[in-house]
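A protein chain is absent from this complex, but the other protein chains hold their places.
Coming up: chain A.
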Amino acid sequence: MEKKKLLLAEDDQLLASLLTFRLQKGGYEVKHSADGKQVKEYLSQNTPDIIVSDIMMPYFSGMELIAYVRKELNLHVPIIIISSAGNEENVLNAFELGANDFISKPVSPSELLVRVARELNKN
């Protein structure tokens, strides 16, 4: 069975390393991008099955990423946002822009795996 492609947009290398490892172990093909430039470059040539993105990133925030994916690329892939605790306003804005789910930091890899699977099963 072909692995689902997951784009992980996260500038925190520490968190990204752990999440990439766990997601790969969970059977996903993970592309990690550490900033918005890399995200745009990847999306110009690839369509992932799901996107997991931090809200605060260099060059291109998670909000801009959602708007770019939904409005410019017109893609309907599920997007899960990683948000800091106490950032409820950003989460609401993310939902308005078209995010499908969010997970708060510190991120539990096991919880993220469940949320990713749930979003993919919806489609």
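Convention: a residue touches a chain if its C-beta (ideal position, glycine included) is under 8 Å from a C-beta of that chain, and two chains touch if they have at least 3 such contacts; residues count from 1.
By our rule, contacts and distances are computed from a predicted model.
Look at the chain that isn't drawn here: its UniProt entry, checked against "ABC transporter ATP-binding protein", "Hpt domain-containing protein", "Phenylacetate-CoA oxygenase subunit PaaA" or "Non-ribosomal peptide synthetase", names it "Hpt domain-containing protein". What chain A contributes to its contact with the hidden chain is residues 11-15, 17-18, 21-22, 25, 56, 84, 105-110.
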